[in-house]
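Note that one protein chain is taken out, while the other chains of the complex remain in position.
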Amino acid sequence: MTDISTATLASHQGTGAVTLENVTVTFNTDRGRVTALQDITVSLPEHGFVSLLGPSGCGKSTLLRVVADLLDPSAGDITVLGRTPEEARKSRELGFVFQDAALLPWRTAIENVRLPFQVGGGARGEAESPEKLLELVGLKGRENAYPHELSGGMRQRVSIARALVCRPRVLLMDEPFGALDEITRDRLNEELLRIWEATGTTILFVTHSIPESVFLSQQVLVLSSHPGRVRELVDINLPYPRKLEVRDTPEFTAIAAHLRRLLETC
Amino acid sequence: MTDISTATLASHQGTGAVTLENVTVTFNTDRGRVTALQDITVSLPEHGFVSLLGPSGCGKSTLLRVVADLLDPSAGDITVLGRTPEEARKSRELGFVFQDAALLPWRTAIENVRLPFQVGGGARGEAESPEKLLELVGLKGRENAYPHELSGGMRQRVSIARALVCRPRVLLMDEPFGALDEITRDRLNEELLRIWEATGTTILFVTHSIPESVFLSQQVLVLSSHPGRVRELVDINLPYPRKLEVRDTPEFTAIAAHLRRLLETC
Amino acid sequence: MSTTLTDRRITEGPELPVQKRRRRPTLGRMLLPIGVVVGLILVWQLACSVFNIPTYIIPSPVEVWQSLSENWAMLMQNTWPTLIESVLGFALGNLVAILLAVLFVHWKLAERALMPVAVFIRTIPIVAVAPVLVIMFGQGYTPKILIAALISFFPTLVNMVKGLESVDKQSLELLRVLSASRNEVLWKVRMFASLPYLFASLKIAAGNSVIGAIVAEWIGSQEGLGYLIIQATYNFNTPLLYATMTVASIMAVLFFGLIGLIERLVVTWEADVKA
Amino acid sequence: MSTTLTDRRITEGPELPVQKRRRRPTLGRMLLPIGVVVGLILVWQLACSVFNIPTYIIPSPVEVWQSLSENWAMLMQNTWPTLIESVLGFALGNLVAILLAVLFVHWKLAERALMPVAVFIRTIPIVAVAPVLVIMFGQGYTPKILIAALISFFPTLVNMVKGLESVDKQSLELLRVLSASRNEVLWKVRMFASLPYLFASLKIAAGNSVIGAIVAEWIGSQEGLGYLIIQATYNFNTPLLYATMTVASIMAVLFFGLIGLIERLVVTWEADVKA
Partner (left out) sequence: NAAAKQANEGKSAGSGSRNVSLQLGWLISEGQLGEAVALAKGYYADNGIKLSIQPGGPSIDGVSLVAGGRSQLGEVSSSPSLMLARSQGVPVKTFAVGVQEHPYAYVSLPNKPVHEPKDLIGKKVGTQATGQILLSALLAKNNIDPGDVEVVVIGADVTPLTTGQVDVWTGWLSNVTAMRPLKDKYVSMRLWDAGIHLYGYPYYTTDSVMSEQRDLVEKWVSATAKGWSFARENLQEAAEMVVKLQPTLKAEDIAAQGEVLLKYAYNDATKTDGWGTMNRDVWQSQLDTWTELKQFKGTPPKLEDFVTFDVLDATKEARKA
């Protein structure tokens, strides 16, 4: 556990897959400027799994959005797989699970999952089967339901399946399991780790659940708010593959407690 | 802890504030019928605090919606404060926190919170101050931001403030704290209990967090899915007022573990 | 604020948005509009009798009906050209409008540059340019179709631009992450988002195209409902004039209804859900 | 499927939806449309010179310009009546349309009963019933305002009904829980939701009302742009005809632009956010 304001992530494999250097994002509103992120410098290793933790409104979604080239930072530099976010986006290296499911209402669940095959040049390299992915997220039998016929958690699961279907090299997930019950969440946590280990994707994962962040990731980036700054980068030195039982170990509890203390002072 | 499929909630005070008798909800879609709730019989005491727990898609939101007269059950009877849901709704006894924040995009945060004063005959009896409520949910200084300028969690907090502003006699909350960080969530959990004890509202609370359900409620109604049925009604015999520390007691852990086992077999 | 409002009576809540059944137009649902039309006709007949309105000012429904049945064959014969002109004009005008709207949305500069020109063109009184069109395109269907197209293209252009722009931010971001091309955004998202606007404008354009065909027939035509209208006016045959207008209006109502029907068949999803 | 698409080139992604700046029309932004208009005028002039088109068929821009400046005082004087008629007709027509749309949305039966009647009325060629209007309302501004209103009311009716219905389900449920009356739903939700549709239809109606006023002046008028158009047509003063139509079109473009400006000032929120 290192307490640094300019965090350098331990290089898991090769150089940083996603790097942010002095990134600042400011929104101009009619009632003045809101600084969502200030001076963020961080480097995410290739095949890394990093969670973002921080109070509501601290800029987690904003950080994901600048990495995905959905927002231009007001200052600072970002690279994704050695390129600009725009190049990375255009060569379809990115997967994104939005905080809201962002399903297209005129497409059924399965059609929504198939969307990535149908735009932007289709899948790069191998791809998953939409049917299998929907089964994985527990929606077998509801493939042909329209979004308005699904529950909130079901919609979120469809959107997770959609993000995985093209096996992106960088996966940005904004509270993907927020609307799921604990059982489903645990199962999908394990599945996500399995997929991550099997495919070697780089994952940047926003969550509000401390145990989830500890269970999943190699490192947890804690952001403080007003404005969003790096509070601390916490290494999770638990060996992979991890089983759910790891959550009952003292190491796990210690890290979780540390994160909780950090968050309390954000 | 009683294991009954027709759950009768221990009457906390007076008769059932919300009662469901053999309630079934079936949706007709182009691809056949989906039974969201089947044969639900339950009675929620006045001034009670009951949580709903269950797998994603088991019908929790649907249950709240039939109670709030947003949906007609296919079969069964519902009373709210001794009346029909429609009468209860029309006499403005209900507060509802939607799973999605459901803010009006053309209103600022504070204007959204003020909405209940401006429609349906305004507040019944005492009302809270919108400014104070926004401060309570941690949005002081962002009162005049439009929804699209707020983060996901901020929007959800605005919607919580809106539901509380009129001091409803029955409060239906659909995963109100789902998008909040743990610190904010804990603080709001405590606040909610304080408000509940002070005002004597009846609360029906959907959550995916087992600890949250145990911490908050007198009873937890566990639903199983496909179709949604009552799995078990669990009494939480922890004394009020509860402090966050109660979560570290063995009683708490035991109940949580029991609930988890229940959910695993839903 | 709250206290002053408390005792206000609320008799009715907003309609239940869920479980709305998709009803198809059945005979039962048609009864009401038919009833209203019959009622209006009765009022009209009564007004004519009571106020003794002369036929040459406003004919009574009975007289119009007589004229309608006497001239039925002629009316039907002249309905065809007008129908063809309005349908083809409708198709052409809306096609051009949709293509232009797509261009405008893809290329904002084009909108800024060409929208004023479109408004400009739209304001030209057709009857003033009709002779020029007849000179350029001759006596056949062409100038009439063009005029019907001209008059039905503008609503669709305006609505379609708005509709294609009414996409929600989330969907655009999604497609952006997927590196979708502008064309793909158009076909996978904008087109669907624009459908409610498109159908509204098609309903507007339906009436316009009929009117356009009729006005076009006032110049350079020897057949069609517009031609009949001119003749009936010139001959002071008001019953025939009203009979012809009735046929034209029924044509427009059917056209309008047909578009509503197509809309119900096409838009089967619930667009406003928070997905 | 995926492999066949892989090597397709993607050169451009969809536009960045965020951070879109609200730009007000500045001189710089006006340059392009003005440039296009100037360009079109040049092409027109060139065509006239090269093909030697006689003035009486299509006058060259220079001739139109001459006519415009020679007859400037007269044109301006005749612009006023038309402007008044179109503005009042626009106001009346849209007001009625909005009220009817509200009625239709509140009371579905009314829509089923009256919408066909509205389509019916919309299809009546106004000039064909002009005598009735003049008999009832005289030859002053009234019938002209009514005709302008009649022709601008329909797009707004159709769009406004659609707009008032385009409310998202969530908001309706929210207001239902708050036991809001239909009126409150109307004023707090539907009105806002309908604004994009309303402004689109107002843009359509802007042009319609100008056209309506011009056409209305053909039923007996001694002033107005419509009057000038007939006079120029029958006197074969083609340059004056084009000059008059130019003035009318500029009026419509300004009207259209004004509505766009008001829209930008009114709709300041981002409607399509998932709130």
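We just call them A, B, C and D in the order they show up, numbering each chain from 1.
FYI, a residue touches a chain if its C-beta (ideal position, glycine included) is under 8 Å from a C-beta of that chain, and two chains touch if they have at least 3 such contacts.
This is a predicted model, so every value here is computed, not measured.
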{"item": "Chains in view touching the one left out", "value": "C, D"}
{"item": "Per the touch definition above, residue among C:Phe90, C:Phe199, C:Tyr227 or C:Phe256 touching the missing chain", "value": "C:Tyr227"}
{"item": "Among C:Ser69, C:Gln139 or C:Thr268, residue touching the chain not depicted", "value": "C:Gln139"}
{"item": "Absent-chain interface as seen on subunit C, which is shown", "value": "54-57, 127, 130-131, 134-135, 138-139, 218-222, 227, 230-231, 234-238"}
{"item": "Where the unshown chain meets subunit D, residue by residue", "value": "54, 56-57, 74, 78, 127, 130-131, 134-135, 138-139, 215, 217-223, 227-228, 230-231, 233-237"}
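In this section, only the chains that are shown with their structure count from here on.
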{"item": "Euclidean distance of C-alpha centroids - subunit B vs subunit C, Å", "value": "48"}
{"item": "Centroid spacing, where centroids are CA-atom means, of subunit C and subunit D in whole angstrom", "value": "15"}
{"item": "Subunit A and subunit B: spacing of chain centres that average the CA atoms, whole Å", "value": "28"}
{"item": "Shared-contact residues (touching 2 or more other chains) in subunit D", "value": "10, 13, 16, 18, 169-170, 173, 175-176, 179-181, 185, 270, 272-274"}
{"item": "Subunit A, residues touching no fewer than two other chains", "value": "65, 70, 89-90, 100, 102, 120-121, 148"}
{"item": "Subunit A residues within the subunit C interface of the complex", "value": "65, 68-70, 89-92, 94-96, 98, 100-106, 115-116, 118-121, 146-148, 155"}
{"item": "Residues of subunit D that touch subunit B when the two form their complex", "value": "170-171, 173-181, 184-185, 188-189, 192, 269-275"}
{"item": "Complex interface listing, subunit C residues touching subunit D", "value": "10-18, 29, 32-33, 35-37, 40, 57-58, 109, 112-117, 119-125, 127-128, 132, 135, 154-155, 158-159, 162, 166-170, 172-173, 175-176, 179-182, 185, 196-197, 199-201, 203-204, 206-207, 210-211, 214-215, 226, 229, 233, 241, 245, 248-253, 256-257, 270, 272-274"}
